[in-house]
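Just passing along the structure, written as structure tokens.
With one protein chain held back, the other chains of the complex are shown just where they sit.
The block that comes next holds chain A.
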Amino acid sequence: MSPKVFVKEEKAQVQPPTLKAPAFSGSYSRYLVKFQSLIALFILCLIISLLSDKFLTVANGWNVMRQISVNICISVGMTLVVLTAGIDLSVGSVLALCGAITAGLLKFGIELPSQDLFIGFTLLGVVLAGLLTGTLLGTFNGWTITRFKVPPFVATLAVLTIARGLTMLYTKGFPISGLGADFAYIGTGWLLGIPVPVWISGIIVGLAVFLTNKTRLGRYIYAIGGNESAARLSGINISKVKTTVYAIAGGLAAIGGIIVTSRLDSAQPNAGISYELDAIAAVVIGGTSLSGGRGSILGTVQGAIIIGVLNNGLVLLNVSPFWQQVVKGMVILLAVIIDKANSKSE
């Protein structure tokens, strides 16, 4: 296959029909596009390691990985939502509420003095309760979006406020601390030489990659985001798929909440504020289109790592936190501009 054919690949109608995909497209530019975020990440690491000798150490590596594990959990859910051309602004608040409920149930259980009743919870019990809370809130998002046609931006904005309010009500505005060593293991422990949060986020990424590539649901998510009308005519139950996706996003936010609470040994009522923005940033830097239908989980993981490395590097280089925000914003813009330029040239 000549390079000329590759450049004009979209004019496939003039090509003779061949059924086998070309094994190698014979041009480096395509690989440059495909791995652009990896390349950017590599260059970023290179620059930081030249400027700081603390960066390229094993300890710092695990440190970065542990820091981004929460964002990865949320971003994976966000990717699924964005692939359906939706958005979920509520994840930060959902994270806080789930963390608070997990911590509260672990520490105090449920007391009903009028019934003379006390329910205590095991570690597994509180984790499941936290997950359930997040999934329910996500399902609620999906329900208002599909049943009442509330735009996702508005529906999840409402739940952002509601969940934050519920967190304040439940915690009465104070942190719930002192949760015990067993619970702390989730956020701070090590397993086989790898931090537990990294295990958790890694497994979530694996499952999500599997979901998007190998299951019907994953296929439907891409189809709905790509062309909802065609998906509906193909007999796909749009409401069911969307609700499921928001429920997953809620559940993953809950996992993030449990990790955060465990790591701090404390459920903070104002945990997770603006986490949704970090997640959206990871999704966008990872090349997922906000108009849906195009993108991938692994892209988002790269996006999250880029943000994490950038944060870490800027701290190591003693850049002021104010400048850190400016730099982060510029990186997001740059990533999207490059992505747009690429999709136009295709």
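In this text, a contact is a pair of C-beta atoms (placed from the backbone, for glycine too) under 8 Å apart; a residue touches a chain by one contact, two chains touch by 3 or more; residues count from 1.
By our rule, contacts and distances are computed from a predicted model.
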item: Candidate names "Peptidase", "2-oxoglutarate ferredoxin oxidoreductase subunit alpha", "Universal stress protein" or "Sugar ABC transporter ATP-binding protein"; UniProt protein name, chain not shown; value: "Sugar ABC transporter ATP-binding protein"
item: Omitted-chain contact residue, chosen from A:Ile48, A:Val91 or A:Ala223; value: A:Ala223
item: Selected residue (touches chain absent from view) among A:Pro113, A:Gly235 or A:Pro321; value: A:Gly235
item: Among A:Thr161, A:Ser177 or A:Thr215, the residue in touch with the chain that has been omitted; value: A:Thr215
item: Touch residues of chain A, complete complex, unshown partner; value: 9-13, 15-22, 213-216, 219-220, 222-223, 226-227, 229-237, 293-294
